[in-house]
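Coming up: chain A.
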Amino acid sequence: MPEALSVGSSLSLTTITLFLPMVGLTILLFMNEEKDKDAIKWTAFGFTIATFIASLLMAFNFDVNDAGLQMAQRNDWLPQLGISYFVGVDGLSMLMVLLSTIIMPIAVMASFRAGVLEERGRSKLYYIFMLLLEWAMIGVFVVQDLIIFYIFWEVTLVPMYFLIGIWGAENRVYAAVKFFLYTMAGSILMLLAILYVGNAAGTFAVPEIIAGVQSGQLTFVMDGVFSEQSFLFLGFLIAFAIKVPIWPLHSWLPDAHVQAPTAGSVVLAGVLLKMGTYAMIRFNLPMFPEASVTWAPVVAGLGVIGIIYGAWVCYAQTDMKKLVAYSSVSHLGFVVLGIFSLTPQGIQGATIQMISHGISTGGLFLMVGMLYERRHTKLMAAYGGIWKAMPVFGGIGLIISLSSMGLPGLNGFVGEFTILLGAIGSGVLGIGFALVATVGVILAAVYILKMFQAIFMGELDKEENMNLPDLHWQEIAVLVPILLLIFWIGLQPSAWFDMLDATTASLIAGIADFAPEIIVQAGS
Partner candidate 1 sequence: MVEVEAFIVLSAALFILGAMGVVLRRNAILVFMSVELMLNAANLALVAFAWHWGGMDGHIFVFFVITVAAAEVAVGLALIVAIFRSRQSINIDELHLMEG
Partner candidate 2 sequence: MIDVPSIADLNLTVTFPAVFLALFTMVVLIVDLFIPKDRKIRTAHLTLGGLVVAFVWNVLVFDSNQTALGGMYIADSFSGFINFIALTAAIITCFLSVDYLKRTGIEQGEFYSLLLFSTAGVMFMGAASDLIVVFIALEILSIPLYVMAAMRYRDAKSEESGLKYFILGAFASAFFLYGAALVYGATGTTSLPEIFASVEGIVATDSGARLYLVLGAALIFVGLGFKVAVVPFHMWTPDVYEGAPTPVTAFMSVAAKAGGFAALLRLMVIALPELTANIGDTIAIWQTTIAIVAAATMILGNFVAIVQTNVKRMLAYSSIAHAGYILMGVAAVGTIGVAEEATRAALIYMLAYTFTNLGAFAVVMALEKDDGSGTQIADFKGLSRSRPLLAVMMAFFMLSLTGVPTTAGFIGKFLLFGAALEAGLVLLTIIGVLTSVVSAYYYVRIIVNMYLEDGEGDPAEGATQYLNYATYAAFAGTLIIGLFPFLAVNLLDTMMIAGLF
């Protein structure tokens, strides 16, 4: 039985950040759909900004040299069963919280001009779901108790289900139900694994469980490939793999993305998918170190297959939203590869890549949405020469596209490069993984450029495209933070890595206690 960790129970900054969206939601509940139309959207936006500011305060308070939990808070929730409301952040959580709080105001603002909200109405409900989603996402990233984590994890499904189902495209009902059932099926198996771990440990607090594992007080048997620890590892992993999604569990993603409204896609790609990869780092690696080492080649292998498969499918797409959706499969394959290289570089690269992908892919989805609002089609064949009609849009589009394909100097490159470094230096993966992944980088350039060319280059020969209006100030305002981040991470990545150093070092050290082979080449 692991020792109990003593953590203060007074109100922490983390809790404030977590519950700010809930405050906004409550206020929205009392507003009138018809009368307060503008007030509703600006209140929602205001609260996402307030949450962002709160998370910035957290970042300023964050001590980069401390590997442990910071701004933690713990209160009893169901003490009879060892469940507590336990929140706190380390480097990894902090960055993910920042990512969520940056993406959310962008997504909310991008909804201001969404035609679908005008057409189907119910904007109050829409913004309520957005705030609920933000609450649940931040919750996923800050809670340190398995059961509460599961609660937040499942709650993210509900608003996303409605966002797709009510404000989605033609096939929205099918996509929404598929999304809900698919992800629920995965996560409910995780609940079993959680209960099993909790029963064995006598607590659901993750730091206590990890401490128990590392001190040897708590062991999950690992003899052979299929043993207790492996099953638990897989119980968690499958839930996360569906969310990421790792090939071959990705089939819900294109449907959900294509049908979702623009803001929904932005949040889905920008943050929700990262919940899966975040959770792998947070739970799978430290709680099941031996199984992680044993299964690393398999999972990383699936990640690499995803890189190539995603890129290949992208190349064949004619629908630009589908293309961006599949590019997520490819990009997140890199993240998985980085995580299961089990090296500090790999995991840091993976984290940076998660953020980069959130920003660039979010940007791509926004661009697709802006084109769709103007022309009501997502087929690339309907465009061509758009740069001439919309020069500002074209310029921004070029930068975001280049960032997505990983051009040095922009954000995409930093993550992918570090991941490849990690994969090469990995003690558990062969050099082949990195080589195949490199092919993926080249393929990414091919499909992104193909899309860019089809939309922006060539002759402006289609009548309907001649007089497309260039960007509205609100649209520019949405894209500017994305551009800033693209350049910031691309040119000045060290600030971001600093956040992660202490956390990843202690994580890898913890695994190395059980499997020393993983650090063989870590120094090289």
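Inclusion criterion for the candidates: all candidates are chains of the complex that A comes from, given by their letters.
Methods note: contacts are C-beta pairs under 8 Å (C-beta built on N, C-alpha and C of every residue); 3 or more make two chains touch, one makes a residue touch a chain; residues count from 1.
Source: prediction; values computed, not measured.
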Options 1 or 2 - which one, within this complex, touches chain A: 2
Footprint of candidate 2 on chain A - complex, ascending: 76-81, 147, 150-152, 154-155, 157-158, 161-162, 165-166, 172-173, 176-177, 180-181, 184-185, 188-189, 191-192, 195-196, 198-199
